[in-house]
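In what follows, a structure is listed as structure tokens, so that the remarks can point back to it.
Apart from one protein chain that is not included, each protein chain of the complex appears where it belongs.
Lettered A and B in written order, each chain numbered from 1.
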Amino acid sequence: MLRPYVPLLVLLALSVVNAIFMVVLSTVLSPGGATKVKSAPYESGMTPLGNPRERFSVKFYVVAILFIVFDVETIFLLPWAVSARRLGWAGFAAAGIFIFILTVGLIYEWKKGALEWD
Amino acid sequence: MQQIPLEQALGLSALLFAIGAFGVVIRRNAIILFMCIELMLNAVNLAFVAFSPRSGVQGQVFVFFVIAVAAAEAAVGLAIIISVFRHKESVDIKNFSLLRW
Partner (left out) sequence: MSFFAALGRPEVLDLARQTHYFWALLPEIVLTLGAMLVLIVDVIHKGDRSEPSRGSIPVLTLAVLAATALANTALFGLRDVSANGMVAVDGFRTFTNFVYLVAAALCIAISMGYLERRGIMKGEFHALVLFATLGMMLMGGSRDLIMTFIGLEVMSVPIYVLVGFDRMDPRSSEASLKYFLLGAFSSGFFLYGIALVFGAVGSTNLTYIAETLGTGTDHGHERLLMAGMALTLVGLGFKVAAIPFHMWTPDAYDGAPTPVTALMSTGVKAAAFAAFVRIFAVAFADAGAQWVPVVWWLAAVTMVGANLVALTQGSVKRMLAYSSIAHAGYLLVALLSGGDTGKAAFLFYILAYTVMTAGAFGIVIANSRDGEERVTLEDYAGLGLEKPWLGAAFSIFLLSLAGFPLTAGFLGKLYILRAAVEGGQAQLAVILVLASLVSYFYYLRVIVVMYMRPARSEGWHAGAGLPLAARTAVLAACVVVVAMFFAGAVPMRWAEQSALSLWRQPAPVAASPAPASLFR
């Protein structure tokens, strides 16, 4: 009865092994242990100033949103690309409309200055 | 090849959904509330995929739409949480006068 779960079990085991492998590998290969000076945040060789947990600029957030738009775009374009020949011109038109709408969003972001980093 | 029985997949999905819904009710941090809601949506995705062998491949297509919608919701929701944080310096819904429910 548990047979269908065997692939899941294999996946689970593989991920655990992989995680352990990477941690062990980095400890084995890394040269020497951490000292207080080494673990201090790097600030051009000077003594660190201020709280390291400084608040992020909202610009990072804007970039993350931009990323979401184009990240999610792929989950619709990939299945279309796989079966593009079978879907024919109707599918091409649908994908074109989809990309057109995304492009309008991109133009908006561009004009709004979300792509500038000053 | 043998398949995972529908009941078990649905049970897992219902369990995840219940954990998410329960989390929304008892937690007080807006970000965690939002994560619980995402958990609920992903529980639904699991249900759609589980039904797919029986009810047709549509179920897997719906998952794409749900992922896209969840991403849009995440973008807007996090922006709203940031705008509230700027006023209150907190994301704990206990500190909000309006948010007593």
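Everything below uses one rule, namely that a residue touches a chain if its C-beta (ideal position, glycine included) is under 8 Å from a C-beta of that chain, and two chains touch if they have at least 3 such contacts.
Quick caveat: nothing in here was measured; it's all calculated off a predicted structure.
Peer 1: To test your reading of the contact rule: which positions on subunit B touch the chain that is missing from view?
Peer 2: 10, 17, 20-21, 24, 30, 33-34, 37, 40-41, 43-44, 47-48, 50-51, 54-56, 58-59, 62, 65-66, 69, 72-73, 76-77, 79-81, 83-84, 86-88, 93, 96-99, 101
Peer 1: Tell me which stretches of subunit A touch the chain missing from the display.
Peer 2: 90, 101, 104, 107-108, 111-113
The rule is short, and it goes like this: only the chains that are shown with their structure count from here on.
Peer 1: Spell out the residues on subunit B that touch subunit A in their complex, using ranges where they run on.
Peer 2: My answer: residues 1-5, 64, 67-68, 71-72, 74-75, 78-79, 82.
Peer 1: Going by the contact rule set out above, which residues of subunit A touch subunit B in the complex?
Peer 2: On the subunit A side, the touching residues are 3-5, 58, 61, 65, 68-69, 71-72, 75-76, 79.
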